[in-house]
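Of the protein chains in this complex, all but one are displayed in their positions.
Going in written order, the chains are labelled A, B and C, and every chain counts its residues from 1.
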Amino acid sequence: MADRTPIFRSPVRRQDARGRGTKTGAPVGSVVVEDVSTASKVLHNEAPAGTEDTVAGVGHAARLDERIIYSVAPGEWLELSAHSPKPDGSISPTAIDVTHARALLRVTGTDAANTLEKICALDFDNRFTPSGAAARTSVAAIAAEVIRLDRDGSPSYLICCSRSYGDYLHGAITDAATQFAGQSVEWDGSL
Amino acid sequence: MLLIDCPYCGPRNGSEFAWQGVPSPRPDPASTTPLEWRRYLYEEDNLAGWVEERWKHRSGCRAYLIIERHTATNEIRAVRLLGGTPL
Amino acid sequence: MSNKGARGRLPARFSAFDLMRRRRSWPQAWRERDLKSTYDVVLIGGGLHGLATAYYLATNHGITDVAVIEKSYIGGGGSGRNTAIVRSNYLTPEGVRFYDRSVKLYEELAVDLNFNVMFEQRGHMTLAHNDSSLRTMRWRAEVNKLEGVDSSVITPSEIKQLAPYIDVSDHSRYPILGALWHPPGGIIRHDAVVWGYARAADAAGAHIHQNTEVTGIDVEQEKVTGVTTSRGKISAPIVVNCTAGWSSLVAALAGVKLPIVTRPLQAAVTEPVQSFLDPVIVSGSLHVYVSQTARGELVFGASVDPFGSYSTRGSLDFIEGLAGHVLELMPSLGRMRVLRQWAGLCDMTPDYAPIIGPTHVGGFYVDVGWGTYGFKAGPAAGESLAQMIATNSIPELIAPFGVERFAAGTLMGEKGAASVGH
Partner (left out) sequence: MTARLPERPGEVIDRSSSLPFRWNGGDYTGMAGDTIVSALAASGVRVLSRSFKYRRPRGVMTADFNDPNCLFQVGDEPNVRAAHRLLEPGMDTSSQTSWPSLRFDAKAATQALSPFLGPGFYYKTFMRPRFLWPVYQRVLRTFAAGGKPSPQPGHSSPDKRYAHPDVLVAGGGPAGMMAAISAAERGARVMLVDEQHETGGYLRWSDSDGRLALADLRTRLAAADVEVLTDSVVFGRYDHNWVGVMQRSHPQGERLIKARAGVLVVAPGLIERPLAFEGNDLPGVVLSGAARRLLNLYAVRPGTRAVVLSANAEGAAAAADLADAGVEIAAFVDARAGETVVRAKGRTGVRSVELTGGKTVEADLLVTATGWTAPTALLNMAGVVPTFDPESSRFVPGEMPDDVMATGGIVGDGSVADLLSHAAAVGQEAARRSGHKAVHKAAAIPAAAALAPPSKEPVELPTLEPEPHPPLFIGSTSGFIDFSEDVTTKDITAAADEGYRSLELAKRYTTATMGPTQGKLEVINAGVAHAIATGRAIAGMGTTTWRPPYAPVSLGALAGRMLEPVRHSPLQPYHERVGAQPIVAGQWIRPNHYGDPAAEVTAVRSSVGVIDVSPLGKIELRGRDVPKLLELVYTNKWSKLAVGSVRYGIMCAEDGVVMDDGVTARFAEDRYMMTTTSSGAAGVYDWLEEWLATAHPDWDVRLTAMTDAYASMNVAGPESRALLERLVEGIELDAESFPHMHVRTGTVAGVADCFLWRLGFTGELSFEVHVPAGYGLHVWEALLEQGADLGAVPFGLEAQRIMRLEKGHFIVGQDTDGLTRAHSTGLSTLINSDKPDFSGKQELEWSEADSGTMLVALQPEDPAVVPPEASQVLSGNTLVGRITSSRMSPTLGRSICLAQLTQDHAAPGTVVTVHLPDRTRVRARVMEHHAHFDPEGSRLRG
């Protein structure tokens, strides 16, 4: 058997914004794209304890301790955690570990919404997509989940999609971000 | 682009939804006849006017919806969950 | 075929000589007539199919007591909204034979009708972007060849020669692996076809009633007796439904239910530019087809809309998708501009093949379910329908397309090749 320790690899391989479009004006603004795919993701079919009030139902997201819990479909709660997937047995028998099934990206900054509105038809206005809102919708022509949870006062959006689309979606977001001097950075390890 | 007010997700673009047409009831498989079955498979009312169709919020919550739409104007006047599942 | 058997007056002869000599005073191409209370045959729908049927009834069979009832103006439905592509490279032998007859009739049509329908046989090319579509192209080519239709699979370099603006480079998303090449295919002036048939049918004695809507179909003891129109009643032993997108609604007037869903098919045209594209280009994978008219415009079409509707208003998603896919094929056209978009209504059947022939109501025939292929079919459909009416038997060419196949569970196999097959 192999003597190497298994390495977890993210589906996202590009690290630079590519900017395929013709760029005349100089980019202005601020947006940062992070690959958060290594975060653990557990799918529950009932509301995890302690979230009944904060994640009131479909369309809501909340932070709980160091976790993020959101719901974008009836009977589905996704729990994100910065820590690697829990040891065996600690997730409820009805829950499913989907860490490996999904890619997770984060878009943060004053131009995050301006970036996303190029590829996603959600209304990012504070009235309709405030911090604490979650939605599964079409992003860059694939189904993806958009969760807004601001960080240190900056608008911040987690984008979760099927793993195999991860590299594609990361490319689409970084392309959209180029206009705002967007850059891909290493994940800081916190949610 | 239609705007469909999903009972779970709120108003979303029509492209997130898959159209399934006006559903017809599945005949009893035990007693059905070829003629009845093929009517079920193929025949359509294809009305020009208000119809109750089934759609699926495919890129969203994946719920099945019954939508009242006018097939000549595409106006939508009601959206509800299939089977009326309570929210 | 010629006009010799026709009764009624001959229309003024069109020719270059006459154009110079006559200058202005052409007689009316067709006349406004009083609605009679009885006709031998009532054709509902003044589009290509209804008018062609009227023409062939008169010229091939001497049946001229015929009314064509059109709720708006002739050719205002699918006949005036399609993208005017003619071809016969279908998948099933039945389909190939039928459409090949249509192509043959189209080739003679300008002379037959003495009306230049401007059939430009610049070739028709269906691109294959993956293995399975290349396999389907080969399948079509082989069936076509066996039916005597000029059709073959060509390579990317041959594609580039025939259409230099196409990008055949090896890009990863939609590489072009080959194409089905069909030299007799091409484009035609769709309005001219309608007008040519209308003019000739009128000259042969048929009555064309525009702005006349059929509001009822009279049936007694499972036999049709006539129609009620917005201008009065007509009794007729034979009534034919040639109403394309509206065919379900018209059939319902006679108590006939059909396996049809009406779906919009959108199209768009660009501003004209100098000629640069000869053949018709189709890509099934990219859901797009494009040709350049003699006037220089690019005409585009796609697959039917994602949901059933009787709305012809068109959508923005359509032209967005279209533009993206056209630029995938011909990346240098980014600065050409879309001038107009529109939609027509298609009567889609479950197997993408038409329904043509008698119904359970005696004397009530349907010529429907043409989906996105009605224009290509017009001449052969009209000729066959006329023969069916005149001989009271079903011609071999259309025998496979009867409505009874649905109840029998024996559908046609055209769907495999038909997702976007213009």
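By our rule, a residue touches a chain if its C-beta (ideal position, glycine included) is under 8 Å from a C-beta of that chain, and two chains touch if they have at least 3 such contacts.
The structure presented is a predicted model; accordingly, all values stated were derived computationally and were not measured.
For the chain that does not appear, the touching partners among the shown chains are A, B, C. Only one of C:Gly62, C:Gly148 or C:Pro164 touches the chain withheld from this view, namely C:Pro164. Screening A:Ser30, A:Ser162 or A:Gln183 against the full complex identifies A:Ser162 as the residue touching the chain left out.
Considering the complete assembly, chain B touches the hidden chain via residues 1-3, 10, 13-14, 18, 20, 23, 26, 29-30, 32, 34, 37, 41, 54, 56, 58, 62, 64, 73-74, 76, 82-83, 85. Even with one chain removed from view, chain C keeps its contact list with that chain: residues 14-16, 18-20, 23-32, 72-76, 80, 93, 110-111, 114-118, 120, 129-132, 135-136, 138-139, 141-143, 145-146, 152-153, 164-165, 167, 172-175, 189, 191-192, 195-196, 199, 210-211, 270-276, 294-296, 311, 313-316, 319-320, 322-324, 326-328, 331-342, 409, 411, 413, 415-416. Counting the whole complex, the residues of chain A in touch with the unshown chain are 1-2, 4-11, 13, 20-25, 37-38, 43, 45, 56, 59-60, 88, 94, 96, 98-102, 117-123, 125-133, 140-142, 162-165, 167-168, 172, 175-176, 179.
Following the convention adopted for this analysis, only the chains that are shown with their structure count from here on.
Taken as a graph of touching chains, this assembly is arranged as a line, each chain contacting the next along an open chain of partners. Chain B and chain C have centres, each the mean of its CA atoms, that are 30 Å apart.
Put simply, the C-alpha centre of chain A and that of chain C have 49 angstrom between them. Multi-chain contact residues of chain B (touching two or more other chains): 15.
Across the complex, chain A meets chain B through its residues 57-59, 72-74, 121, 128, 135-138, 142-143.
Touching chain B in their complex are the following residues of chain C: 246, 248-249, 257-262, 306-311, 313, 315-317, 350, 406-409. Remark: chain B residues 8-10, 12-13, 15-16, 58-63, 85, 87 touch chain A in the complex.
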